[in-house]
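Every protein chain of the complex appears in place save one, which is left out.
As written, the chains take the letters A, B and C, and residue 1 is the first residue of each chain.
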Amino acid sequence: MRDRREKNRAIVRGYHDVHAIALIGAGRIGTIHAAHIAAHPRLRLACVADPALEAARAVAAAHSAHAVDVATALGDPTIAGVVIASPTDTHVDYTLAAAAAGKAVLCEKPFDLDLATARAAADRLDAMGARVLIGFNRRFDVHFATLRARIAEGAIGAIEAIHIVSHDPAPPPIDYLATSGGLFRDMVIHDFDMARWLMAAEPVQVFARGACLIDPAVAAAGDIDTARTILATARGQLCTISSSRRSGYGYDQRIEVYGSRGMIRVGNIAATALETWTDTGGTTDPIQHFFLDRYAQAYASEIAHFADVIDGTPPLVTPADGVAALALALAASRSVQSGRMEAP
Amino acid sequence: MRDRREKNRAIVRGYHDVHAIALIGAGRIGTIHAAHIAAHPRLRLACVADPALEAARAVAAAHSAHAVDVATALGDPTIAGVVIASPTDTHVDYTLAAAAAGKAVLCEKPFDLDLATARAAADRLDAMGARVLIGFNRRFDVHFATLRARIAEGAIGAIEAIHIVSHDPAPPPIDYLATSGGLFRDMVIHDFDMARWLMAAEPVQVFARGACLIDPAVAAAGDIDTARTILATARGQLCTISSSRRSGYGYDQRIEVYGSRGMIRVGNIAATALETWTDTGGTTDPIQHFFLDRYAQAYASEIAHFADVIDGTPPLVTPADGVAALALALAASRSVQSGRMEAP
Amino acid sequence: MRDRREKNRAIVRGYHDVHAIALIGAGRIGTIHAAHIAAHPRLRLACVADPALEAARAVAAAHSAHAVDVATALGDPTIAGVVIASPTDTHVDYTLAAAAAGKAVLCEKPFDLDLATARAAADRLDAMGARVLIGFNRRFDVHFATLRARIAEGAIGAIEAIHIVSHDPAPPPIDYLATSGGLFRDMVIHDFDMARWLMAAEPVQVFARGACLIDPAVAAAGDIDTARTILATARGQLCTISSSRRSGYGYDQRIEVYGSRGMIRVGNIAATALETWTDTGGTTDPIQHFFLDRYAQAYASEIAHFADVIDGTPPLVTPADGVAALALALAASRSVQSGRMEAP
Partner (left out) sequence: MRDRREKNRAIVRGYHDVHAIALIGAGRIGTIHAAHIAAHPRLRLACVADPALEAARAVAAAHSAHAVDVATALGDPTIAGVVIASPTDTHVDYTLAAAAAGKAVLCEKPFDLDLATARAAADRLDAMGARVLIGFNRRFDVHFATLRARIAEGAIGAIEAIHIVSHDPAPPPIDYLATSGGLFRDMVIHDFDMARWLMAAEPVQVFARGACLIDPAVAAAGDIDTARTILATARGQLCTISSSRRSGYGYDQRIEVYGSRGMIRVGNIAATALETWTDTGGTTDPIQHFFLDRYAQAYASEIAHFADVIDGTPPLVTPADGVAALALALAASRSVQSGRMEAP
């Protein structure tokens, strides 16, 4: 307890170094980032830019900030970091511009849907020495982050296999699918990132089997809604990924890691710790349905990590990570067609 | 998902009604309240008062606010609400002053340690029609709040009995005990409040058995460190409370409610959802040790409720609730001495 | 695995020492004992005695045994052990007769309902050096037996407190209550035995609060259906017992033990390990409702222990244990009347 108090005092003592942040995008995810910036002891929300001016003003007012345009934000020398939460097709351009202006950047995923575009931008940012954090939120989840720390410490010996379950509560609108890039690029890409990060090894072979079991309209739109994927590394480590657009019971986000000395797993998190027992048995509350509920802490920790990035810590997720996950997604799509293993 | 977005937009739209808040006390709990105020879409932290000026300035800087003195804060007509997180012996005076200035008040517990003082202040605030919320944080915990909602909805029929486990991770310094008011007034008072709130009935008899099992120094200081208490309502409903100054395994905070049709319980919450399995069995992470971790969400919800109180919602916890819990604590102390049931 | 095979071979090798057992009582519990005797590698069911001749014949036929009368069974010199599962009022007489005939005895509980009768018989059996095992089945439950072993090994340090939940699924017929001896002697007596056994210390003070919350007919019959009891040992260790004639959700049988270094608990056991997740949340199967299901393994282990008793192992539960538990039950009844602590 004493340690905590000391740490607390240390945080409070550092008020001379509160960094000013510009937020681009005042939509759903931007609003969430704004609150975490305002609550953080070493960040303050200085300005908000969004073509929807009312939205920008509202977010600004709630946290003692100002509504501005993007050029003003990027041109302001007092701004240390830029958080990009605007539409996907602006991500690469805003990131490059903010980096060119010397700002640290937190860019929402996806960085881009096209492999060549993403790769070129990643290379350019790398050449600039830019500090860019890509918003793969799951890496900041305390459960998954602790999982990785434990396996890195050797808690279950050498890692042999991983099993990832990632089922959305309910499918998105059919309209959305046409522009989503398909199941693997849109949704399983998170799991490809987790697989790479947890195994600390690159998959060299990908087998995927897809199916359309939920809604024939998905097949009509040229997509699948269910898949099982097997990844293999050069050493023979295996990763299976269970993917579904609809669980029927919530946002199913589980990972099991098998090692030479045992197994570690992260289970789902119910909305409450309640158990009710009656003559029909025991019931618990549903698991969290909404990704913003399941990953509320992850978004706060992502902002906290961004504060550290501004202070010099290397970003945990780089544009190169986004590129690698995208390559696995494309290999999985090819495997569904070929019926055999493919290389990324 | 659509509903959430609508709600989100509604929150954002209301930026004309962002309330200015004054914080009195920039210590550990004040710092936490400050962050929740800054993050809330309908509150903004306007000023911070603390005799420790550096602390006040640091908290203010982190959230775009100003350091002021108490008189300035209470005299500022733009301030809608005052959060009192200063030392206990100032609670009653600051609450009365802020209420007299027409502010809504969130006052940290304990309101006061003396039954007569607390009762007199509660009566006066009541006569003034003051809007005062007492910070019994557990009522805002999502688990306990949902528990109460479920039993009120009749999920397990008529309530017959409650069992509360409330064991601190480790005892406080012996010095602290001398001024704490003793186990029942200092610690079990939370559980007396929960018992009253959950049973929705007043206990009329109290039996308590105390012991000093953890540290003989506690007995030397005239206190006990372990107790078991039985409360009975007029209808015969029974509540048992298991109290300990030291669990050895974390901050054990559990409640079971028994009804005519079943049982509902809230279990402990581990720091993570990890399970590790090796040849020695399964292990989970420790339950949360620190009350600020276990009740982090409760403190945020308490601030959110305070925003509603400013907008006219009646406070969930009133000064009268503090008085009633204090009376039960005193009856329990008497029962330990007499070896028989006592009335509060 | 090798060890198990060796042990298996050792068991098989001992076929010259298969002990012949007589069963008195071919009712529900007698039938269960018969199957466990037949399955055990060192016991065989030789004969069954019951005034209901058809029942005796049926049980005998199922296990290659013979139906006889009690005198024949006790007079047969090839019989090594007698299992008494006849009505309660015959227990003391049959036990004394079988012991006088030199047999080892397993006598179903209750040994007797009257304290003086039970104490006198226990003394006489003790003087005879009789090998008598009283069927307090819970001590043979693998969960509770392992619990005791762990706390004896010091897994949680010095034992400070115990909490026992023992709620029946549904109340017995009102008729039964008149002759049952009341809640404490009939039902809580099991928990008094567990408290003594687990704490390895004798309670010296008893406080109990009773209520009639389930059925007014219970009060009309002069009994209570709900109780909370606090036991204290000379050292100040505390045991709470939560008792109910009706849970509404199954046979609730849980124990928590608190020590200087942590806590151990035994939870309920669901009928299956199934979890079902749908949009209303997670559900598990009900916990086992019927005591013969919950304690199926305990009854088999009790018979296995009886085989060891025949071979010279001291009985784990003696007539003296039954007497001590009965004394606590009577003290609890007195406390409900007096509203204060009583000595057993």
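In this text, contacts are C-beta pairs under 8 Å (C-beta built on N, C-alpha and C of every residue); 3 or more make two chains touch, one makes a residue touch a chain.
Computed from a predicted model, the values in this text were never measured in an experiment.
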item: In the full complex, displayed partners of the excluded chain; value: A, B, C
item: Contact partner of the left-out chain, one of C:18, C:96, C:120 or C:219; value: C:18
item: Sole residue of A:263, A:292 or A:309 that reaches the chain not shown, by the stated touch rule; value: A:263
item: Contacting the left-out chain in the complete assembly, out of C:100, C:142, C:158 or C:343; value: C:142
item: Touching residues (missing chain, whole complex) on chain B; value: 247-250, 270, 277-287
item: Touch list for chain A against the chain that is not drawn; value: 156-157, 160-161, 163, 167, 207, 209, 211-214, 226, 228, 230, 232, 236-238, 240, 242, 244, 247-249, 252, 258-263, 339-341
item: Chain C, residues in touch with the chain not shown (by the definition above); value: 1, 4-5, 8, 12-16, 18, 26, 28, 31, 35-36, 38-42, 44-45, 54-55, 57-65, 142-143, 146-147, 150, 155-156, 261-269, 271-279, 285, 290, 292
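Everything that follows uses one rule, which is that only the chains that are shown with their structure count from here on.
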item: Chain whose average C-alpha position is farthest from chain C's own; value: A
item: Rounded Å distance between chain A and chain B, as computed from the means of their C-alpha atoms; value: 35
item: Distance from chain C to chain A - Cα centre to Cα centre, in angstrom; value: 56
item: Rounded Å distance between chain B and chain C, as computed from the means of their C-alpha atoms; value: 44
item: Per-residue overlap in chain C, given as positions that touch at least 2 other chains; value: 247-249
